[in-house]
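Here is the structure we will look at, set down as structure tokens.
Every protein chain of the complex appears in place save one, which is left out.
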Amino acid sequence: MCLAVPLKLVEIEGYEGIVEMGGIKRRVNLSLVENPQRGDFVLVHAGFAIAVINREEAEKTLSLIREMEQHS
Amino acid sequence: MEFSLLRQKKSVELLLQKVDSLLESIGREVRIMEVCGTHTMTAYRSGLGHVLRKKGVRLISGPGCPVCITPEGVLLAAAKVVEEMENTILVSFGDMLRVPVDGKSLLTLVPAQNSSVKVIYAPEEALKTAELNPDRRVVFLATGFETTIPSIAWVVLEAQRKNMKNLFFITSLRLVPPPLRAILCSGDVNLDGFIYPGHVSVIIGSRPYEFIPEEFGVPGAVAGFEPVDLLLGVISVLQQICAGEAKVDIVYTRAVQPEGNPAARKIMDTAFECADAEWRGFGVIPRSGLVLRNKVLDASREFGLELSSRKAHEACRCGDVVKGSIEPEECPLFARTCAPESPQGPCMVSVEGSCLIHYKYGSVRWTGSA
Partner (left out) sequence: MDRVSLSVGSGGKLMRDFVKEVIVETLGNPYLEQFGDSAHVNLSGDLCFTTDSFVVRPIFFPGGDIGKLAVSGTINDLVVAGARPLFLSLSLIIEEGFFVHDLKNILSSVRATSSSADVLVVTGDTKVVPKGDADQLYINTAGIGQKLVEPGNIREGDVLIVTDCVGDHSVAIMVARGEFDFWGDVQSDCRPLHSLLPLWDMGVKWMRDITRGGLATVLCELAEEKHIPVEVWERDVPFSPAVNALAEILGIDSFYLASEGSAVLVAPQDKTDEIIAFLHGIPEGRHASVIGRIGGKGKPGEVVLETASGGLRYLEPLTGELLPRIC
């Protein structure tokens, strides 16, 4: 029911930030996430960041896929 | 990060092999409810729904589509605002504005003098619209589940803080866990597992679903929305079935924590309180909705709008479809009097509605083989 996309946080100014993907940028409201850092991927839904993507966990999922591909 | 890996054919094929081997040891068809309409979209846009069905995993679309479950009375109230109130801008999400009511939609009806309808992508645009139009009223038709509610709550609190006099809300906000209990208690569905909504779970975490394995013994997994994410969810459910266990697994660990997002929930609780709520197709479910704490912002109170419920077409079985107790094709109206151009019920309306998806991509027209 809820479309949300991981976008790179390229700037932070107070409770607002700027996210970027494929050269397209938009202001994002950061009020709902704690301690976002520049360079983080944030999950954006309707103009709000609702989560900071956990890089380690993302990497785990991705390497699981890569491993499967190596073993096939 | 290489998110593209999560939708490529090779990865999907490898995971489908895993699905095959798990299904072999289970030895029967498995029925899994994907609660969230966006999962339904992933399944059908990628074509995976069809592939899984042929393998023996039947995905059943659940109640997680706001367009489908928003009561008609809410849409009629919004239509009334546009048609009868002068100097008013109704703002809402694209999804809601397209829904037909009485042969029209909020986008096609003729607004009153100096009034208009505006599509927004972000709730904050409602606030901005009100600020830019101080001499007009702005009514925000605010719909959504836990993913969207904190953003709407933030706008409500901002409107309060700025003491804005021209921004009002028609809300239809719903919570995901209560209808799941309602579905399980109704007993007329036969489910082997759940795929829980990834982005609702970003906010509420995985704990609110714990009652499902504990009380009903049904496995489940919180999954993301890439084809690979969805398959990881299906695989987790199949593995639980094989192992004879039931839990709430999280396969969307890059975004979801068991405790969810407490900061977002706090904002949500500050602006809204829990109430019984009507779901189109279900009726009233206890404590399944949220309403404004600050009644001054409530458009229905301020302008005397009645959010009356109205019965859909008598033979329409959207209620059963949303509960997952029948397939769209089993409804007597499906593809006969009910079609995308002439929807009789909500599930034929939403781009993520089960009936529309089955009509467009589903088994009725599909003759080829994947």
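Each chain carries a letter (A and B) given by its place in the written order, and its residues are counted from 1.
The criterion applied here is as follows: a residue touches a chain if its C-beta (ideal position, glycine included) is under 8 Å from a C-beta of that chain, and two chains touch if they have at least 3 such contacts.
Fair warning: this is a prediction, and the values are worked out from it, not measured in the lab.
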Subject >> Omitted-chain contact residue, chosen from B:Met1, B:Leu107 or B:Leu307 >> reply: B:Leu107
Subject >> Sole contact to the chain not displayed, among B:Ile26, B:Val119, B:Cys242 or B:Ala335 >> reply: B:Val119
Subject >> Interface with the undisplayed chain - residues on chain A >> reply: 1-3, 5, 7, 20-27, 44-47
Original post:
So which bits of chain B touch the chain we can't see?
Top reply: 7-9, 11-13, 37-38, 44-51, 65-67, 93-95, 97-98, 107, 119-122, 125, 144, 148, 227-228, 340, 350-352, 360-361, 365, 367-370
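Please note the rule applied: only the chains that are shown with their structure count from here on.
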Original post:
Taking the complex as given, what residues does chain A use to touch chain B?
Top reply: 1-4, 6, 29, 31-34, 41, 43, 45-48, 50-51, 53-55, 57-62, 65-66, 68-69, 72
Original post:
Can you list the residues on chain B that touch chain A in the complex?
Top reply: 1-3, 5-6, 10-11, 14-15, 36-38, 64-66, 93, 121-125, 144-145, 147-148, 150-151, 154, 197, 199-200, 202-203, 225, 228, 232, 251, 253-256, 261, 263-264, 267, 352
